[in-house]
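The complex appears here minus one protein chain, its other protein chains still in place.
Presenting chain A:
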Amino acid sequence: VNGNQERGWNDPPQFSYGLQTAAQGAPKRTPLNKRVPPPQLTGSPCPVPGDFPSATAPMTPPTNPLAPPCSMNTPPRPCPVAAPPLGGVMATPPPPFPVVEHTDSASSQSENEPDVDDVVTLLNWALTACRHTVKKQVCNDVAKRLKLFEDMWKSGKLSLPVRRRMIGLVQELKSCNWDAADEIHRALIVDHVNEVGQWMVGVKRLIAETRNLNPDLLHTQEVDQSLDTSSAGNSD
(Lines give C-alpha, C1' and ligand atoms only; values in the text may rest on other atoms or scores of the structure.)
Protein backbone atom coordinates (compact mmCIF):
# COMPACT_ATOMS: atom_id res chain seq x y z
CA VAL A 1 0.00 0.00 0.00
CA ASN A 2 1.43 3.36 -0.93
CA GLY A 3 2.03 6.02 1.61
CA ASN A 4 0.04 9.20 1.85
CA GLN A 5 1.51 11.35 -0.91
CA GLU A 6 -0.95 14.16 -0.29
CA ARG A 7 0.07 14.79 3.27
CA GLY A 8 3.70 13.81 3.22
CA TRP A 9 6.18 14.06 0.40
CA ASN A 10 7.89 10.79 -0.38
CA ASP A 11 5.81 8.98 2.21
CA PRO A 12 7.00 5.37 2.33
CA PRO A 13 4.62 2.49 1.66
CA GLN A 14 2.54 1.05 4.47
CA PHE A 15 3.25 -2.51 5.50
CA SER A 16 0.98 -4.83 7.36
CA TYR A 17 1.64 -5.69 10.98
CA GLY A 18 2.34 -9.30 10.06
CA LEU A 19 4.92 -8.37 7.47
CA GLN A 20 6.77 -6.01 9.78
CA THR A 21 6.76 -8.46 12.67
CA ALA A 22 8.15 -11.22 10.50
CA ALA A 23 10.82 -8.96 9.03
CA GLN A 24 11.99 -7.74 12.41
CA GLY A 25 12.56 -11.24 13.71
CA ALA A 26 14.34 -12.58 10.66
CA PRO A 27 17.89 -12.00 9.46
CA LYS A 28 18.37 -9.88 6.34
CA ARG A 29 17.86 -11.58 3.04
CA THR A 30 20.01 -9.36 0.86
CA PRO A 31 22.10 -6.96 2.93
CA LEU A 32 22.81 -3.85 0.89
CA ASN A 33 25.94 -2.76 2.70
CA LYS A 34 28.84 -2.97 0.28
CA ARG A 35 30.82 -0.13 -1.18
CA VAL A 36 33.29 0.11 -4.01
CA PRO A 37 36.82 1.48 -3.64
CA PRO A 38 37.41 4.40 -5.98
CA PRO A 39 39.74 4.05 -8.98
CA GLN A 40 42.30 6.43 -7.47
CA LEU A 41 43.89 4.51 -4.61
CA THR A 42 46.78 6.14 -2.82
CA GLY A 43 48.95 3.02 -2.93
CA SER A 44 49.50 2.68 0.77
CA PRO A 45 52.15 0.02 1.53
CA CYS A 46 50.25 -1.52 4.41
CA PRO A 47 47.34 -3.86 3.86
CA VAL A 48 44.16 -1.96 4.38
CA PRO A 49 42.09 -3.58 7.08
CA GLY A 50 38.40 -3.11 7.52
CA ASP A 51 38.01 -2.77 3.79
CA PHE A 52 34.25 -2.17 3.76
CA PRO A 53 33.36 -5.45 5.37
CA SER A 54 29.78 -6.59 5.20
CA ALA A 55 28.00 -6.82 8.44
CA THR A 56 27.34 -10.51 7.93
CA ALA A 57 29.32 -12.91 5.76
CA PRO A 58 32.79 -12.33 4.36
CA MET A 59 32.43 -10.73 1.01
CA THR A 60 33.86 -11.37 -2.44
CA PRO A 61 35.90 -8.58 -3.98
CA PRO A 62 33.75 -5.99 -5.73
CA THR A 63 33.67 -6.09 -9.53
CA ASN A 64 34.31 -3.15 -11.79
CA PRO A 65 31.03 -1.29 -11.76
CA LEU A 66 31.46 0.54 -15.02
CA ALA A 67 30.57 -2.15 -17.53
CA PRO A 68 30.99 -1.38 -21.21
CA PRO A 69 27.97 0.19 -22.88
CA CYS A 70 25.36 -2.35 -23.79
CA SER A 71 24.96 -3.00 -27.49
CA MET A 72 21.25 -2.64 -27.13
CA ASN A 73 21.59 0.81 -25.70
CA THR A 74 20.13 2.65 -28.65
CA PRO A 75 19.77 6.41 -28.41
CA PRO A 76 16.44 7.35 -26.94
CA ARG A 77 13.72 8.30 -29.36
CA PRO A 78 10.54 9.94 -28.21
CA CYS A 79 8.29 7.49 -30.07
CA PRO A 80 8.54 4.66 -30.76
CA VAL A 81 10.99 3.80 -28.02
CA ALA A 82 13.51 1.00 -28.48
CA ALA A 83 12.22 -1.98 -26.57
CA PRO A 84 14.01 -3.50 -23.59
CA PRO A 85 15.99 -6.65 -24.34
CA LEU A 86 13.68 -9.64 -24.59
CA GLY A 87 14.04 -12.66 -22.43
CA GLY A 88 14.93 -14.88 -25.35
CA VAL A 89 11.54 -14.51 -27.00
CA MET A 90 10.72 -13.40 -30.55
CA ALA A 91 10.33 -9.69 -31.13
CA THR A 92 6.70 -9.67 -32.25
CA PRO A 93 4.64 -9.28 -29.13
CA PRO A 94 1.80 -11.73 -28.65
CA PRO A 95 -1.66 -10.32 -28.03
CA PRO A 96 -1.59 -8.96 -24.55
CA PHE A 97 -3.76 -10.41 -21.81
CA PRO A 98 -4.55 -8.48 -18.71
CA VAL A 99 -2.69 -9.18 -15.48
CA VAL A 100 -5.11 -8.95 -12.61
CA GLU A 101 -3.59 -8.53 -9.21
CA HIS A 102 -5.36 -10.08 -6.27
CA THR A 103 -4.98 -7.72 -3.35
CA ASP A 104 -6.89 -9.97 -1.03
CA SER A 105 -4.83 -13.09 -0.49
CA ALA A 106 -7.62 -14.55 1.53
CA SER A 107 -9.44 -15.40 -1.66
CA SER A 108 -7.60 -18.70 -1.54
CA GLN A 109 -9.45 -19.57 1.63
CA SER A 110 -13.03 -20.68 1.94
CA GLU A 111 -15.36 -19.22 -0.62
CA ASN A 112 -18.21 -18.78 1.82
CA GLU A 113 -18.96 -15.27 2.95
CA PRO A 114 -18.18 -15.16 6.68
CA ASP A 115 -21.27 -15.26 8.85
CA VAL A 116 -21.56 -12.62 11.54
CA ASP A 117 -23.61 -14.86 13.75
CA ASP A 118 -20.83 -17.41 14.02
CA VAL A 119 -18.49 -14.75 15.25
CA VAL A 120 -20.91 -13.09 17.63
CA THR A 121 -21.92 -16.41 19.15
CA LEU A 122 -18.38 -17.25 20.05
CA LEU A 123 -17.68 -13.80 21.42
CA ASN A 124 -20.74 -14.00 23.61
CA TRP A 125 -19.75 -17.45 24.79
CA ALA A 126 -16.59 -15.93 26.17
CA LEU A 127 -18.40 -12.94 27.62
CA THR A 128 -20.95 -15.12 29.37
CA ALA A 129 -18.19 -17.08 31.00
CA CYS A 130 -16.57 -13.85 32.14
CA ARG A 131 -19.69 -12.55 33.83
CA HIS A 132 -19.18 -14.90 36.75
CA THR A 133 -16.08 -13.22 38.03
CA VAL A 134 -15.42 -10.06 36.07
CA LYS A 135 -16.94 -6.80 37.22
CA LYS A 136 -20.31 -6.01 35.76
CA GLN A 137 -19.21 -2.60 34.56
CA VAL A 138 -16.39 -4.12 32.55
CA CYS A 139 -18.60 -6.81 31.04
CA ASN A 140 -21.20 -4.27 30.04
CA ASP A 141 -18.54 -2.13 28.45
CA VAL A 142 -17.29 -5.13 26.48
CA ALA A 143 -20.84 -6.03 25.48
CA LYS A 144 -21.43 -2.51 24.23
CA ARG A 145 -18.41 -2.78 21.96
CA LEU A 146 -19.32 -6.23 20.70
CA LYS A 147 -22.68 -4.79 19.76
CA LEU A 148 -21.00 -2.00 17.88
CA PHE A 149 -18.88 -4.56 16.05
CA GLU A 150 -21.97 -6.55 15.15
CA ASP A 151 -23.80 -3.48 13.91
CA MET A 152 -20.89 -2.35 11.81
CA TRP A 153 -20.63 -5.79 10.24
CA LYS A 154 -24.31 -5.98 9.49
CA SER A 155 -24.39 -2.52 7.95
CA GLY A 156 -21.48 -3.42 5.66
CA LYS A 157 -18.96 -1.11 7.26
CA LEU A 158 -16.30 -3.76 7.81
CA SER A 159 -14.07 -4.82 4.96
CA LEU A 160 -13.57 -8.42 3.95
CA PRO A 161 -10.09 -8.81 5.48
CA VAL A 162 -11.40 -7.60 8.81
CA ARG A 163 -14.34 -9.97 8.73
CA ARG A 164 -12.19 -12.92 7.74
CA ARG A 165 -9.63 -12.21 10.41
CA MET A 166 -12.30 -11.90 13.07
CA ILE A 167 -13.43 -15.40 12.17
CA GLY A 168 -9.88 -16.55 12.72
CA LEU A 169 -9.73 -14.72 16.01
CA VAL A 170 -12.81 -16.32 17.48
CA GLN A 171 -11.63 -19.73 16.35
CA GLU A 172 -8.45 -19.22 18.33
CA LEU A 173 -10.52 -18.01 21.25
CA LYS A 174 -12.67 -21.12 21.15
CA SER A 175 -9.56 -23.30 21.11
CA CYS A 176 -8.16 -21.35 24.06
CA ASN A 177 -5.17 -20.20 21.99
CA TRP A 178 -5.02 -16.90 23.81
CA ASP A 179 -1.73 -15.65 22.41
CA ALA A 180 -2.80 -16.38 18.86
CA ALA A 181 -6.10 -14.59 19.36
CA ASP A 182 -4.27 -11.67 20.91
CA GLU A 183 -1.88 -11.46 18.00
CA ILE A 184 -4.76 -11.35 15.53
CA HIS A 185 -6.39 -8.52 17.48
CA ARG A 186 -3.10 -6.65 17.37
CA ALA A 187 -2.68 -7.17 13.66
CA LEU A 188 -6.24 -5.98 13.06
CA ILE A 189 -5.90 -2.82 15.07
CA VAL A 190 -2.58 -1.96 13.45
CA ASP A 191 -3.71 -2.64 9.90
CA HIS A 192 -7.31 -1.42 10.12
CA VAL A 193 -7.49 1.03 13.00
CA ASN A 194 -10.02 3.26 11.29
CA GLU A 195 -12.48 0.33 10.99
CA VAL A 196 -11.91 -1.40 14.29
CA GLY A 197 -10.55 1.31 16.58
CA GLN A 198 -13.74 1.94 18.49
CA TRP A 199 -14.64 -1.64 19.37
CA MET A 200 -11.50 -3.75 19.11
CA VAL A 201 -10.40 -2.78 22.61
CA GLY A 202 -13.48 -4.67 23.82
CA VAL A 203 -12.28 -7.80 22.06
CA LYS A 204 -8.82 -7.20 23.48
CA ARG A 205 -10.25 -7.03 26.98
CA LEU A 206 -12.40 -10.05 26.36
CA ILE A 207 -9.38 -12.14 25.42
CA ALA A 208 -7.46 -10.85 28.43
CA GLU A 209 -10.25 -11.62 30.88
CA THR A 210 -11.22 -14.96 29.38
CA ARG A 211 -7.70 -16.33 29.53
CA ASN A 212 -7.57 -15.64 33.25
CA LEU A 213 -10.78 -17.53 33.98
CA ASN A 214 -10.93 -20.84 35.73
CA PRO A 215 -11.16 -23.26 32.79
CA ASP A 216 -14.24 -24.87 34.29
CA LEU A 217 -16.12 -21.64 33.78
CA LEU A 218 -15.62 -21.96 30.08
CA HIS A 219 -17.82 -25.01 29.90
CA THR A 220 -20.69 -24.43 32.25
CA GLN A 221 -24.11 -25.43 31.06
CA GLU A 222 -25.31 -21.95 30.29
CA VAL A 223 -22.17 -21.19 28.39
CA ASP A 224 -22.46 -24.26 26.23
CA GLN A 225 -26.06 -23.41 25.65
CA SER A 226 -25.13 -20.06 24.25
CA LEU A 227 -22.79 -21.82 21.87
CA ASP A 228 -25.45 -24.27 20.74
CA THR A 229 -28.18 -21.78 20.01
CA SER A 230 -28.10 -20.63 16.44
CA SER A 231 -29.05 -17.07 17.19
CA ALA A 232 -26.69 -15.19 19.46
CA GLY A 233 -28.52 -14.55 22.70
CA ASN A 234 -27.57 -11.50 24.64
CA SER A 235 -28.57 -12.50 28.11
CA ASP A 236 -28.27 -8.98 29.48
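The rule is short, and it goes like this: a residue touches a chain if its C-beta (ideal position, glycine included) is under 8 Å from a C-beta of that chain, and two chains touch if they have at least 3 such contacts; residues count from 1.
Rule of thumb we're sticking to: contacts and distances are computed from a predicted model.
A.B. asks: Have a look at "Protein transport protein SEC23", "Glutathione S-transferase kappa", "proteasome endopeptidase complex" or "Small ribosomal subunit protein mS31" and point out the UniProt protein name belonging to the hidden chain.
C.D. replies: Going by its UniProt entry, the chain not pictured is "Protein transport protein SEC23".
A.B. asks: I'm checking contacts with the chain that's been left out. Which of A:K34, A:K154 or A:H219 qualifies?
C.D. replies: A:K34
A.B. asks: Considering the whole complex, which of A:I167, A:A180 or A:V201 touches the chain not shown?
C.D. replies: A:V201
A.B. asks: Could I get the residues of chain A that touch the absent chain, sorted low to high?
C.D. replies: Its contact residues with the unshown chain are 1, 3-4, 7-15, 17, 19-21, 23-26, 28-30, 32-38, 40-42, 44, 46-53, 55, 58, 62-63, 65-67, 70, 72-73, 76, 80-87, 89-90, 93-94, 96-97, 99, 137-138, 141-142, 145, 185-186, 189-190, 193-194, 197-198, 200-202, 204-205, 208.
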